[in-house]
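Below: one structure in structure tokens.
Excluded from the complex is one protein chain; the other protein chains are retained at their positions.
Order of writing sets the labels: A and B. Residues in every chain begin at 1.
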Amino acid sequence: MEILIYGIINSVTLVLMALGFTLVYGVSRLPNFAHGALYVVAGYLTWIFMNRLGLNYGISILAALIVTCLIGAAMYQFVLIRVRGMPISEIIASYAIGLAILEGLRWGGLKGSTFTLPPFIEGSVEILGVSVDFQRILVVFIGAFMMIGLWVFVSRTRLGLALKGMAQDERAALTLGIDSDKMAVVAMALGSGLAGVAAVTLFPLGNIVVEAGYNVLIMAVAVCIVGGLGSWTGAVLAAFLIGFAQILTVVYLGAHFQVVVALIAIIITLVLRPSGLFGRQKELEERV
Amino acid sequence: MSDQPLLTVDNISKTFGGVAALSMVSLEVNRGDIVGIIGPNGSGKTTLVNSISGFVKPDRGKVIFNGHDITGWDPHKIADKGLTRTFQVMRPYYSLPAFKNLIIPLFSPRAKRTGGWRGGGKMGSRDTVALDILEEIGFERDSYVPYKMASSLPTGYLKRLELARCLALRPELIICDEVFSGLSMSEMASMLPLIEKLQMEGISLIMVEHRLRELFRLSNRVIVLNFGCKIAEGVSSEVMELKEVKEAYFGSEEEVLEYV
Partner (left out) sequence: MAVDQKDRRKERIDRGIKVRSDGVYAISSWLEISYLVAPRLLFIVGLLAAPILLLPVPYWQKVLSIICIYSLLAISFDFLANYVGLVSLGGGFYIGVGAYVAALLNMKFNIPIFVTIPVATVVGAAICTVVFLPCLPLRGVYFAIVSLMFPLLAARVIEALDIFGGTDGIVGVDGFSSTWIEQYLLIIAVLAAVFFLRRMITEDVGLVFSGVKDNDQAVKASGINITKYKALGIFIASSLGCFGGAVLSHIYMWAGLSQFALDFSIIPIAATVIGGGGTLIGPVIGCLILVPVSELLRDFGTLRIAVYAIVLTLFIVYKSEGIMVYASRKYEQFERWVSI
């Protein structure tokens, strides 16, 4: 029972971490390796707004999310746009930006346990004999809400449809009057926002530390690759796969192996099925 | 050995994500044959070529070349046995001069064994062999053309370069994937005798083509594909008279008249 409940929580956590990454990649084929940095930035900004400016918790979260979106959009508009279409440069540039942000924050004093966010609701509850705190339950709800929300956004709204169009065929979208660069900025802003949502939901469970950035990046990449880069259903499925696998290894092998599971999952997936579980990347076999 | 066909394709099928790209296609190529494969766009011609040359693994069926069952082999092994192909989308090594493009096939185990095109077992300098092949295929030897970067060559030369890359291996069968498309009339006129010359050298060819007039001049037998199935096979002039071919391929009578 414990495995089931914590497996679900862990899986949804992974979904939250990966949503932003997969959205950006899906729309603009940009592997945003600064994802982890944006995650930490969102948490840190919330803390600053709360403790330095004395704002109310809800308002600081909102403000932090908006600023994170802007940072993401600016990152694309001013830097990444220039290396678009050169996959390796995209990876190196975005990774370098992320590295600069994270290590800059570490140097600026972001370490130790001073930086914490309070949980949204205190206390815990017993579910089927397992005690779970409210924050973790909220994680599941917010995760589910974000998944559904994103799905509705993408399939019901104009902007969402434009993004979806770009994800499916960028050239066709261009001929239909969708501005690819503008959409990429929007996607990047949204992706950063999603990283921010994940941050404010997950950080109350621990300290705001730089290492979280690297971990989130690794997990997001793992989930997206196993699920197939750019496929949203695949990402969710892969999150559950890795999530449960992790909980099982923690229970039976020890906590040390938690990250190893994700890494091995990546390697096995890439070797056996390079396009991931649901990857649409047919080029590997089709385009000869 | 001699009465066995060089290449036998036996009932191969391939599906991509539920869509049947090829179903139960069979064909035979004898030594010295030029066999044409025609069919409308999306009829599975390229998939057939890919399945024979190993770039796609067929789901079912057998490919036997020269007595070897090459079904599902890796492309480089198949090429090593003497079955090579050109690509529909030309893919020279753009960053190298034209003659250096041939060094790579000449470096392969097969070329080392056979001595490259017309080599007598032992190869001289690879550069010389490369220039010989290019001259054979219509690059003016004493001009600057063989030394130009592949990225700056016009389409006609690139198509020749693709063929030259195959010839460097001293193949027994070449699959040409649309060598005529995109060529001007004059380029085509110089390409035709080239193919005929290859046939006289004893090389068999499979030609996937859209340019029917040129194909019919060369090949004695054509195979018509539609929706991944073989719908007809026979002597070029007769095949086009078949009703199902006309319908599948052209749709209406008028277009046929326009074409042929």
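As a convention for this text, a residue touches a chain if its C-beta (ideal position, glycine included) is under 8 Å from a C-beta of that chain, and two chains touch if they have at least 3 such contacts.
Computed from a predicted model, the values in this text were never measured in an experiment.
The missing chain, though absent from the display, is touched by one residue of B:14, B:85 or B:159; that residue is B:85.
Touching the chain that is not shown, out of B:96, B:145 or B:229: B:96 (per the contact rule at the top).
Set against the missing chain, the residues B:5, B:75, B:138 or B:182 yield one that touches it, B:75.
The omitted chain makes contact with just one of the residues A:57, A:134, A:244 or A:257: A:257. Contacts to the hidden chain, counted on chain B, fall at residues 53-55, 74-77, 79-80, 84-85, 87, 91-96, 100, 103-111, 126, 165-166, 168-169. Across the interface with the omitted chain, chain A contributes residues 31, 79, 82-83, 87-89, 91-93, 96-97, 99-101, 103-104, 106-107, 218, 221, 225, 254, 256-257, 259-260, 263-264, 266-267, 270-271, 274, 284, 288.
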